[in-house]
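All protein chains of the complex are present and in place, except for one that has been dropped.
Coming up: chain A.
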Amino acid sequence: MRFSKIALATAFVMSASIAIAEEIKVAVTTSFHNSGLSDILLPAIAEDIGLDVQLLVVGTGQALRLGEAGDVDAILVHSRKAEDAFLEAGYGTHRREIMYNDFVLIGPNDDPAKIGSAENAASALTLISYAETPFVSRGDDSGTHKKERALWASAGLDDSTFESWYRSVGAGMGATLNTASGMNAYVMSDRASWLNFGNKGDLALLFSGDPVLFNQYAIIPVNPKLHTHVKNDLANALEEWLVSDRARVLIDGYTINGETLFTHNAVAE
């Protein structure tokens, strides 16, 4: 009870110190935006701290480039290695973990490669490569694509040697799912994009739950020392909001068809 009062008071002080409708640009990944969670969070952010968050929905690769060039104030992405490299090069001030969701393997309803009963993600992918059934890959160097390549590697396979059953489309999550739906092929997607996807056709969720499929999202404010115009104070205010209890309730409570999509795991400092 006392805590919520303090939270309320802080929220009030913050909203008083920040003028209404200040704008901040944040580059986010398609998988975050396609989940629909931003439609819940953005109005709440505007209401609580008077911040108008403008989202640039791009792939992780492009998000990092936008951050490097100082064209956005913060980035919210999910590719640990690329994030660490971004920080090491001094483009960001720090990295704060916010939440995670998970990746799932999608495929034709009748599951010709029989991955539904696979023990783990690596063996599921191995089964697909044995069956040589069509598999659609993002192929766009996004966070999801990097994850997929890491999984092939963990199964001892090299995705650059695959035959024509492996189809790299170089597109966003939605477009890739559309392609997979058209070809009735296997595909790896984040759970949120899959649940929100409107053109499922004959596809079904076949494999999920392996801990290696967890997908951590983190926010990185762009370094104001490199780009003096970036709104670092607003980026920090946004970060504070995202790790707050209010965000925890909204993120954990967001469901599609009764399924929880994201788990808030930010640690208050």
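Assume a contact is a pair of C-beta atoms (placed from the backbone, for glycine too) under 8 Å apart; a residue touches a chain by one contact, two chains touch by 3 or more; residues count from 1.
Assume contacts and distances are computed from a predicted model.
Asks: Would you kindly match the missing chain to its UniProt protein name, picking from "OB-fold protein", "NADH-quinone oxidoreductase subunit I", "High-affinity zinc uptake system membrane protein ZnuB" or "ABC transporter permease"?
Replies: For the chain missing from the view, the UniProt record says "ABC transporter permease".
Asks: With the full complex in mind, choose from A:29, A:196 or A:244 the residue touching the hidden chain.
Replies: The one listed residue touching the chain not shown is A:196.
Asks: With the full complex in mind, choose from A:126, A:178, A:223 or A:244 the residue touching the hidden chain.
Replies: A:178
Asks: Just one of A:44, A:57 or A:256 touches the chain that is missing; which is it?
Replies: Spelled out, the listed residue whose C-beta touches the missing chain is A:57.
Asks: Against the chain that's been left off, what residues of chain A make contact? List them.
Replies: 25, 30, 34, 54-58, 68-71, 172-175, 177-178, 181, 196-200, 227, 229
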